[in-house]
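Let me begin by presenting the structure, written as structure tokens, before commenting on it.
Note that this is a trimmed complex: some chains were dropped, and none of the rest were shifted.
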Amino acid sequence: MPKSLDPPPNGIITLLTDFGMQDPFVGVMKGVILGIGRDCTLVDLTHEIPPQNIVAGMFLLNASVTYFPEGTVHLAVVDPGVGSERKAIAVSALGHLFVAPDNGLLTGIIHRADEYRAVYLENPHFFLNSISQSFHGRDIFAPVAAHLACGTSLHALGSSCEAPVLLEVPTPTVTSDTILGEVLYVDHFGNLITNISRTIYDAKFTGKQIRVEICGQEIPGLSSCYAAVDPGTLLAIFTSFDRLEIAQRDGNAGRALDAEIGTQVRVCSVVVY
Amino acid sequence: MPKSLDPPPNGIITLLTDFGMQDPFVGVMKGVILGIGRDCTLVDLTHEIPPQNIVAGMFLLNASVTYFPEGTVHLAVVDPGVGSERKAIAVSALGHLFVAPDNGLLTGIIHRADEYRAVYLENPHFFLNSISQSFHGRDIFAPVAAHLACGTSLHALGSSCEAPVLLEVPTPTVTSDTILGEVLYVDHFGNLITNISRTIYDAKFTGKQIRVEICGQEIPGLSSCYAAVDPGTLLAIFTSFDRLEIAQRDGNAGRALDAEIGTQVRVCSVVVY
């Protein structure tokens, strides 16, 4: 069922940034939001996106939003171009609303949406009175998100954006008996999340035996849960991101394999005699 | 006064996990909760439990819950066995409600409670529609916690759990003139929290002079506050956890002593001539 492009806002605003938790930047954005929409409910997605890493921000935002109720506003700021000529946008897609710099951070959302609507943030009526060159999260994105959560319509914010900036996302290479992908993200547990989706995997290997190769190690077959192998053992699993993940039971696969974002992962079919 | 086993929920849900703050796992659980109980108030206890460390999670949960008003729901997920045969439970105790894997995480709560009631989480009506093998925090624990906070009764969730899994918690050894304990937890300041409770201490040493031995160092007597000794000096103190704690004024005792969880701590009476 395609989602509405005009979901009534539910008052929830999520925040995803690379600002970290050390400084009060996030708290200040929340102060600005609550000054406009006193009853908004604020939820942190994460503020630990690696600094200026738009791809990681795009991936985690895309993996999270549909667990929120329709009509949620998602405020995402990973913004190395702040203060330059880069634009800022608001987007309606998937039954949710998004506010972000126009730098590709919403690529995953836009790719998944059957239809979407995007506008540039141009109307200063919805900004703070004074706009800094370095903190549009506070001066532009936070107040716009608050106004959207309070019912302001997209078209009030600015003119239509026909072609938001989109990132090139690395896709797996499929050959006759292998899928060659790469690590997209390393999570808190050191689990290696790849760009091999369950859809791509199933189309190739459903009902077949496979092995996974990474960093010179071979992992035989898929596991159904972490506890299915012995402690310290590497495993391959489809997890909550719905992507092939390489993990180490009760350990840290990233450190054990010295793997990182971009590390190659190969899935091969195994001939059974 | 024994607390009710059927406290009316107050709409507050706390979250304690080992998920860290880098990934949006916690934010996604909050999205699921707010989709069920839009007016719930969410409070993070901590998400920095050392990965898979059930004992640390048990200790910190137990130290925190009674500062919340009666009827709070506490959602705790430290879950190395996710996806295996381990069960999931909800417990009513101490006037609060708890949702957790049945792996001992609630041991401290159950030991303190005069009476408690526990059920297995069996009724999929209260879960998300699709259950992953790796993220029951999102798919099972979060929706169940939200339903409890909205008034669902324990018995609706599943059958009675007569014997929740309990951990063996290390207890101090008391001899004629010493108490031998160990470090249970090292906090953010490097303070070493031991398993020597004030009750055990008072029964042995009230009105007596003592010294504390740890890592080859001797600390003479108890201090009443950190500022009672000179900067850089080690001290022994009963603090907010109501347990004997070894600290270093304006410093980090864990690093100064190279102490960690499990390090031995001895309290000895001192003969005064």
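For reference, chains read A and B in written order, and residue numbers begin at 1 within each chain.
What we mean here is this: a contact is a pair of C-beta atoms (placed from the backbone, for glycine too) under 8 Å apart; a residue touches a chain by one contact, two chains touch by 3 or more.
Please read these numbers as outputs of a predicted model, since none were measured by experiment.
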Give the total number of copies in the whole complex, keeping in mind that only 2 of the identical chains are shown in place.
3
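FYI, only the chains that are shown with their structure count from here on.
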List the centre-to-centre spacing of chain A and chain B in whole Å, with centres computed as mean CA coordinates.
32
With touch defined as at the start, can you tell me which chain A residues reach chain B in the complex?
10, 12, 14, 16, 21, 41, 43-48, 60-61, 63-64, 67-69, 72, 187-189, 224-228, 237-240, 245, 250, 252
Note: in the complex, chain B contacts chain A through residues 19-28, 30-32, 34-35, 38, 42, 51-52, 80-84, 86, 132-135, 138-139
